[in-house]
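My structure is below; once you've seen it, I'll send some questions.
Just one protein chain is left out here, and the rest sit where they should.
Presenting chain A:
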């Protein structure tokens, strides 16, 4: 009796989170509005669910939606999600720990929390995942989705599941999700968010594990993965994908279905500055024709999809560093301003069907200049480990899997 009555009081309680100072500092406005509104837990959960459903309604709509409308909808989602994070009562240590693991950077929940505002990445993924789920559920009564390295908010899936639940398009009987993250802070936050979204029925498990080692007992129909940064560097996308594809069913899909990483030689000022002078926000639709024409494309350096992953040859170098060979590229000749150009690497993501994330749509597809790569020019200082080559040289690219992943060029 005691327990029962105190529980029902608890569920009626107003939110009064004991939030760590650092989180409080960075989300003060959201907390203030939470406390000012004097919402009951139920009311807050409703607002949270609504913000997730609203954002997905816009994203999945086939009529054009204004950029700002999307931005506001995603900010509303963020404002609500961080309240759940606050209620999860992460310690300062759980909130801020960030480190480099053997296979890539593990970001702190404090830094990860912003990815839920990355409009066009989430849009490209959510629309693709939606199509893939629809397609799978045409032939199956239920599917299992694995979402490794999902971060504290699992933003590629939880909004979509909220939308399904709200619109009753799919039920929790049809969709079973396994969320995996190695960061204890992300796990705590996920548990609270899933509870607040009342999505427990859709979630098979929340696993605290390293995704490069995790072995699911079930076979997986959809593997949803986004663990990368610009230039396909730093995070362990490739190691995670390479390990987990083996758990996909024969006709299982990885989302993104294809990631194409490309290189180009650009004049930094034109590509990264002039091109964006007159546009409202950076997006593949807003690139500038003359800047695009000024690029010298090198073509694809690496292609990641289910079949390339299954065939990848991993090499171990003397110092224990693991690499995989990527493309061999002949540096173009006859480019008169070659000495002034810099190498920039960018990813093009096809999530599913025609959906995707193109260059400049998101931080993860933003071209990344490599200031250590010199063609027909001398490095400014000698101390560092620069790569120096000339027009016409053949360059073999390797992709380093260990430590902080990234490309390593070698002259042939």
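The rule we apply is simple: a residue touches a chain if its C-beta (ideal position, glycine included) is under 8 Å from a C-beta of that chain, and two chains touch if they have at least 3 such contacts; residues count from 1.
Methods note: contacts and distances are computed from a predicted model.
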item	value
Identity of the absent chain, which is to be given by its UniProt protein name, from "Methionyl-tRNA formyltransferase", "2-oxoisovalerate dehydrogenase subunit beta", "3-ketoacyl-CoA thiolase" or "PP2C family protein-serine/threonine phosphatase"	"Methionyl-tRNA formyltransferase"
Residue of A:24, A:50 or A:97 in touch with the missing chain, whole complex considered	A:97
Hidden-chain contact residue, picked from the options A:60, A:296, A:321 or A:338	A:321
Chain not shown, touching residues in chain A	22, 92-93, 96-100, 102, 105-108, 111, 234, 319-322, 368-369, 371-372, 383-385, 400-405
